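For this view, one protein chain was removed and the others were kept in their places.
The block that comes next holds chain A.
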Amino acid sequence: MEKKTLTFGILGVFLLILSGILETSNSLVESLGSTQSYDYSKYHSMDEIYRWMEDVKRGNPELVSSAVYGHTYEGRNITLLKLGLENPEGREKKVIWVDCGIHAREWIAPAFCQWFVKEIVNSYKTNKKLEQMLQNLDVYVTPVINVDGYIFTWANDSTRLWRKSRSTPPPGSSCYGVDLNRNFNANWGTVGVSFDSCANTYCGKSPGSEPEAQAVMDFVGRMVNQTLCFLTIHSAGQLVLLPYGHPEISAPNYDELVSVGEAAAAKMKKVHGMGYTVGTSPQILYPNSGSSRDWARLIGIPFSYTFELRDKGEFSHLLPEEQIQPACEEAYVGALSIVTYVHEKTFGSGTLPNASVFGVAMMIWSIVMAVSLTTGVMV
């Protein structure tokens, strides 16, 4: 009798161990497969992107989680991936926001968001600096904000250059869609917009009238106090745009925004020799209002940039697939440069004795004060 129980016990343990091995090797294959067999140098349909997000999340559960934070006009999920590691001291995480695909035809932007996630997933285990940053920061990446518009650009040859969302025409019009990057609540409707629903810069009927824009404002709005950096990715033009789109309003940290932007552009140029111009939209492109970048800065997020990726007009939005890799490589360097700066500014580059001594001094002082106040003992 006892022998049988023992045998069963050993068999059970053996099976447990075996299934454990199989599971880990499966997830290993999965995590390798999810990022390795996906072709980041090709443009992907929305179905493929949704599936990819699931795969990345499942393959890297210690780093990646996802959230649906809104729905498009046609009812589709607006999904983000959250990249972050546990903070070893249990400190509150700060937030970095990256979004792509506000404009449907700018296919290189969603391609970049996927590349960005892949780079982080593939390098954080061997890159100590990146690992440290991920312990302090949660990076929220939305590969496609304007899902309806993006899907529409895949419908047929004549829809490829669609820009706006796919909201139905307002009364009296036959034209679909709102320019989501004119719909945010930031000096809405003041400059660089059209009130004609048929125009490609139609700003909608009121700020945040569009569910896609409202979803971002709601979600990021709840995290505004923790959010250090807001990057919104577009094409084309090879520009790094800082707030504001209104020619008469400038950000209080304009100088710093410029220098951080210039540093990023310098690093980007080193990758493949491509120049990116840095400046406000009214300086280097055109005045505009209601952009997500402006909204982010306006509610207090200190670093807010629009990246306009390749190219400078030869292909514009129809960027060839063979340029996806080099475009993403340089954009990654640029984005990382800004994130690293923001991280260093907030958390320091390692140990800062001054700060910790001051912290300890303040702690002792406040304890002494508290004690003396409560006990009525005059110090």
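One rule holds for everything that comes next: a contact is a pair of C-beta atoms (placed from the backbone, for glycine too) under 8 Å apart; a residue touches a chain by one contact, two chains touch by 3 or more; residues count from 1.
Here, contacts and distances are computed from a predicted model.
A.B. asks: Considering only the chain that is not displayed, what protein name does its UniProt record carry among "Cystatin LXN-type domain-containing protein", "Thioredoxin-dependent peroxiredoxin", "Very-long-chain enoyl-CoA reductase" or "Centromere protein O"?
C.D. replies: The UniProt record for the chain left out of view names it "Cystatin LXN-type domain-containing protein".
A.B. asks: Return the single residue from A:Arg76, A:Lys93 or A:Arg163 that touches the missing chain.
C.D. replies: Only one of A:Arg76, A:Lys93 or A:Arg163 touches the chain omitted from view, namely A:Arg163.
A.B. asks: Based on the whole complex, identify which of A:Lys57, A:Lys82 or A:Lys345 touches the chain you can't see.
C.D. replies: A:Lys345
A.B. asks: List the chain A residues touching the unshown chain?
C.D. replies: Listed in rising order, the touching residues are 43, 153-154, 157, 160-161, 163, 169, 174-176, 179, 186-191, 194, 198-201, 228, 237, 246-247, 249-253, 256, 277-279, 283-287, 298-300, 302, 312-321, 323, 345-348, 352, 354-355, 357-358, 360-362, 364-365, 368, 372, 377-379.
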